[in-house]
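One structure, as C-alpha coordinates, below. Some questions next.
Note that this complex is displayed minus one protein chain, with the remaining chains in position.
The block that comes next holds chain A.
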Amino acid sequence: MPANRAVAALCLLAYLAGPALACVSDPDAQRMTPETEAAPEVYAILGPSVVSQPTGLELVVCPWNSGAVSSVDVDAWMPSHQHGMNYEPDIEALGNGRFAITNMVYHMPGPWELTVTVRAGAERASYVLDMPIP
(Lines give C-alpha, C1' and ligand atoms only; values in the text may rest on other atoms or scores of the structure.)
Protein backbone atom coordinates (compact mmCIF):
# COMPACT_ATOMS: atom_id res chain seq x y z
CA MET A 1 0.00 0.00 0.00
CA PRO A 2 1.23 3.51 -0.77
CA ALA A 3 0.72 4.57 2.84
CA ASN A 4 2.84 1.71 4.12
CA ARG A 5 5.53 2.54 1.59
CA ALA A 6 5.48 6.15 2.71
CA VAL A 7 5.84 5.15 6.36
CA ALA A 8 8.70 2.82 5.47
CA ALA A 9 10.40 5.60 3.51
CA LEU A 10 9.98 7.99 6.41
CA CYS A 11 11.48 5.42 8.78
CA LEU A 12 14.43 4.94 6.46
CA LEU A 13 14.91 8.70 6.20
CA ALA A 14 14.74 9.06 9.98
CA TYR A 15 17.30 6.28 10.33
CA LEU A 16 19.66 7.89 7.84
CA ALA A 17 19.18 11.39 9.21
CA GLY A 18 19.79 10.37 12.82
CA PRO A 19 23.06 10.72 14.71
CA ALA A 20 26.02 9.10 13.04
CA LEU A 21 25.27 6.04 15.14
CA ALA A 22 28.96 5.67 15.84
CA CYS A 23 28.36 5.29 19.55
CA VAL A 24 24.96 6.75 20.37
CA SER A 25 21.53 5.66 19.28
CA ASP A 26 19.37 8.18 21.14
CA PRO A 27 17.29 10.01 18.49
CA ASP A 28 17.51 13.21 20.57
CA ALA A 29 21.31 13.16 20.58
CA GLN A 30 22.84 16.23 18.94
CA ARG A 31 26.36 16.07 17.60
CA MET A 32 28.52 18.85 19.02
CA THR A 33 30.77 20.84 16.72
CA PRO A 34 34.47 20.15 17.41
CA GLU A 35 37.24 22.72 17.21
CA THR A 36 39.33 20.32 15.11
CA GLU A 37 38.37 17.57 12.68
CA ALA A 38 40.56 14.98 14.42
CA ALA A 39 38.50 15.15 17.58
CA PRO A 40 36.23 12.25 18.52
CA GLU A 41 32.51 12.65 18.07
CA VAL A 42 30.68 14.03 21.08
CA TYR A 43 26.90 14.06 21.44
CA ALA A 44 24.69 15.98 23.81
CA ILE A 45 21.25 14.78 24.85
CA LEU A 46 19.70 17.92 26.27
CA GLY A 47 17.27 17.94 29.15
CA PRO A 48 14.26 20.25 29.38
CA SER A 49 14.90 23.80 28.14
CA VAL A 50 13.80 25.79 31.18
CA VAL A 51 14.74 29.29 32.23
CA SER A 52 16.42 29.81 35.59
CA GLN A 53 15.68 26.32 36.88
CA PRO A 54 18.25 23.55 37.26
CA THR A 55 18.23 21.18 34.33
CA GLY A 56 20.75 18.82 32.84
CA LEU A 57 22.00 16.85 29.89
CA GLU A 58 23.80 13.68 29.03
CA LEU A 59 27.07 13.74 27.18
CA VAL A 60 28.37 10.87 25.07
CA VAL A 61 32.03 10.82 24.03
CA CYS A 62 32.66 8.33 21.27
CA PRO A 63 35.78 6.12 21.41
CA TRP A 64 39.00 8.08 20.95
CA ASN A 65 42.37 6.91 19.70
CA SER A 66 43.99 8.84 22.54
CA GLY A 67 42.51 6.40 25.04
CA ALA A 68 40.02 6.64 27.86
CA VAL A 69 38.55 10.03 28.69
CA SER A 70 40.25 11.38 31.81
CA SER A 71 38.09 14.47 32.33
CA VAL A 72 35.22 16.45 30.91
CA ASP A 73 34.48 20.16 31.45
CA VAL A 74 31.00 21.46 30.68
CA ASP A 75 29.77 25.03 30.66
CA ALA A 76 27.33 27.29 28.87
CA TRP A 77 27.23 30.96 28.00
CA MET A 78 25.25 33.55 26.09
CA PRO A 79 27.59 34.97 23.44
CA SER A 80 25.30 37.88 22.64
CA HIS A 81 25.03 38.85 26.32
CA GLN A 82 28.64 38.08 27.22
CA HIS A 83 27.84 36.08 30.33
CA GLY A 84 27.84 32.49 31.42
CA MET A 85 25.97 30.56 34.07
CA ASN A 86 25.90 31.55 37.72
CA TYR A 87 26.42 27.95 38.87
CA GLU A 88 29.00 25.20 38.36
CA PRO A 89 27.34 22.14 36.86
CA ASP A 90 27.90 18.74 38.45
CA ILE A 91 29.44 16.07 36.24
CA GLU A 92 29.09 12.37 36.91
CA ALA A 93 30.85 9.71 34.85
CA LEU A 94 28.45 6.92 33.95
CA GLY A 95 30.99 4.72 32.15
CA ASN A 96 31.46 3.90 28.45
CA GLY A 97 32.11 7.56 27.63
CA ARG A 98 28.77 8.73 29.03
CA PHE A 99 28.45 11.59 31.51
CA ALA A 100 25.44 12.93 33.40
CA ILE A 101 25.52 16.71 33.76
CA THR A 102 23.20 18.28 36.34
CA ASN A 103 22.55 21.75 37.77
CA MET A 104 22.85 23.59 34.50
CA VAL A 105 20.93 26.86 35.01
CA TYR A 106 20.22 29.06 31.99
CA HIS A 107 19.04 32.18 33.74
CA MET A 108 17.86 34.07 30.65
CA PRO A 109 15.86 33.07 27.60
CA GLY A 110 17.65 33.35 24.28
CA PRO A 111 20.57 31.81 22.41
CA TRP A 112 22.99 29.91 24.67
CA GLU A 113 26.05 27.97 23.62
CA LEU A 114 27.01 24.70 25.30
CA THR A 115 30.77 24.28 25.56
CA VAL A 116 32.54 21.00 26.32
CA THR A 117 36.20 20.14 26.71
CA VAL A 118 37.24 16.49 26.73
CA ARG A 119 40.69 15.23 27.79
CA ALA A 120 42.32 11.87 27.23
CA GLY A 121 45.94 11.57 28.27
CA ALA A 122 47.76 14.58 26.84
CA GLU A 123 45.09 15.19 24.21
CA ARG A 124 42.33 17.75 24.51
CA ALA A 125 39.34 18.52 22.31
CA SER A 126 36.75 21.29 22.61
CA TYR A 127 33.20 21.43 21.29
CA VAL A 128 30.27 23.82 21.02
CA LEU A 129 26.55 23.39 20.47
CA ASP A 130 23.99 26.12 19.87
CA MET A 131 21.23 25.81 22.39
CA PRO A 132 18.23 28.14 22.14
CA ILE A 133 16.40 28.54 25.42
CA PRO A 134 12.83 29.70 24.77
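The definition used in the following text is that a contact is a pair of C-beta atoms (placed from the backbone, for glycine too) under 8 Å apart; a residue touches a chain by one contact, two chains touch by 3 or more; residues count from 1.
The definition used in the following text is that contacts and distances are computed from a predicted model.
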Its UniProt record identifies the chain omitted here, from "Protein ImuA", "ABC transporter ATP-binding protein", "C-type cytochrome" or "Hydrogenase-4 component B", as "C-type cytochrome"
Touch with the missing chain holds, among A:Asp28, A:Asp73 or A:Glu88, for A:Glu88
Per the touch rule stated above, chain A touches the missing chain via residues 51-52, 54, 80-83, 85-90, 102-103, 107-110, 134
